[in-house]
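Structure first, then comments.
Note that one protein chain is taken out, while the other chains of the complex remain in position.
Presenting chain A:
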């Protein structure tokens, strides 16, 4: 690169010095502002484990995607805090990655370390099937968390949420609330449309609404699971629909933006149901002073349960409370509806 003739002397001038001092000062001030410490405890799980009695020591390897949003972050927290509860469990947790090649490498490292059981939440279930198979062949049982592998041979047990069920339960909740209303109008704020799970949620929602002939879904827009997109899409939906009775929003994170848009538009003439189970949503439901009346869960506590299952696998036990000697091969979790009546019970599972 060609060098200009007069740059450096300018920078050492008094103006430059002044600017430099201001920049350093601002930097010092700013660096104090990155702290996010607050007094409340992170999401933890208080429900008792199936079998708390210490047994054979088990080393569990845990590999997940990069925790770049609240729900995934809660997944990591749940796995860690659950593992800490057991004296006989050692958790080997990898740095989360969204890159398939990198995640494969991390899981191979865990296989080489000869962990007793693997818990894998793949960034992409289909793409990581091979490494799941590899672990199973090496004699390490795999608990596949949420995003499912292509082949049942790649895991010993799958545990995950129910996207179709989420839509179904949201639809039924809204249906029951509006069942005595003639010509009720419902709108849907969906999540990222590129994802299959968004389609499943919408299918479930539509299927449930079919049971209520008085209800018509009049609009659907897809946001991107972010606050920003939630605000943008919701404000347009509100402008498009001057009157409707209920709204289902797929995701509580984008719901923060949706609620902001509803507030900005000054609307309160409908009921809103959320999705996933964020702490802010639980708090709003408990306060009961806005449109948000309920949310359907996609529980991040599944990571804690995955640790339970992995421990049971390592110790050769079944699940307490079930008759079988082994853990199940597949567990689909229920998408419970949390409203004012039962919100206290779920408060500690809410994620930020």
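Rule of thumb we're sticking to: contacts are C-beta pairs under 8 Å (C-beta built on N, C-alpha and C of every residue); 3 or more make two chains touch, one makes a residue touch a chain; residues count from 1.
Keep in mind that, in the parts below, contacts and distances are computed from a predicted model.
The chain absent from the displayed complex carries the UniProt protein name "ABC transporter permease", chosen from "Fe-S oxidoreductase", "(Fe-S)-binding protein", "Succinate dehydrogenase flavoprotein subunit" or "ABC transporter permease". Taking the complete complex into account, A:257 is the one of A:160, A:204 or A:257 that touches the chain left out. Within the complete assembly, A:280 is the residue of A:249, A:280, A:315 or A:349 that touches the hidden chain.
The residue touching the chain not shown here, chosen from A:193, A:268, A:288 or A:341, is A:193. Screening A:239, A:287, A:332 or A:345 against the full complex identifies A:239 as the residue touching the chain left out. The omitted chain makes contact with chain A at the following residues, 1-7, 10, 23, 26-27, 30, 32-38, 66-70, 72-73, 193, 218-222, 224-233, 235-237, 239-240, 242, 253, 256-257, 260, 263-266, 278, 280, 351-352.
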